[in-house]
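Notes follow once the structure below has been shown.
The other protein chains are all here in position, but one chain of the complex has been omitted.
And now, subunit A:
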Amino acid sequence: MKRRFLIALFIFGSLLGSTAALADAATEAATAADPVAEKRLQKLSEELRCLVCQNQTIADSNAELAQDLRREVRTMIKDGKTDKEIVDFMVVRYGDFVLYRPPVKGITLLLWGGPIVLMLLGLFMLQRYLRRRSTRIDAEDQPLSADDASRADALLKENDQK
């Protein structure tokens, strides 16, 4: 049992290792030297947008600029900068667009609030529709008049005979 666990652990570990090797050779060397710093680099890189390939983070992207920015982040980590200082460094140069999670402020209000507003609007419309529908059904749900009832009976009988 214990052995099986160890084998699983080994396979899992080597899988992790191979994805790291794909990332780039420099990362691998640095990870060996300082795993804590590399973990921070990884975390920060996942928050930052690569401006060349705009739908990738600088952790995913292998564009020149992404590599340069990773190198820049790595240097700043080595220099003992805090996460906030590093993120600010990027924002000063590339703007809020570099952040995968843009801050909530005037210009991004629609971005953050839009989905909630749309959902509330949808709920409101659904509720209005349901209410109208139920009043309509109530209105239609009158008992048949004697005349209609006898007509309906006649029709049903006709159907039975066929």
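A few points about this structure:
Just so it is clear, a residue touches a chain if its C-beta (ideal position, glycine included) is under 8 Å from a C-beta of that chain, and two chains touch if they have at least 3 such contacts; residues count from 1.
Here, contacts and distances are computed from a predicted model.
Choosing from "sn-glycerol-3-phosphate transport system permease protein UgpA", "Periplasmic protein thiol:disulfide oxidoreductase DsbE", "Heme exporter protein B" or "Nucleoside ABC transporter ATP-binding protein", the protein name stored in UniProt for the chain missing from the display reads "Periplasmic protein thiol:disulfide oxidoreductase DsbE".
Within the complete assembly, residues 51-52, 54, 64-65, 68-69, 72, 91-97 of subunit A touch the chain that is not shown.
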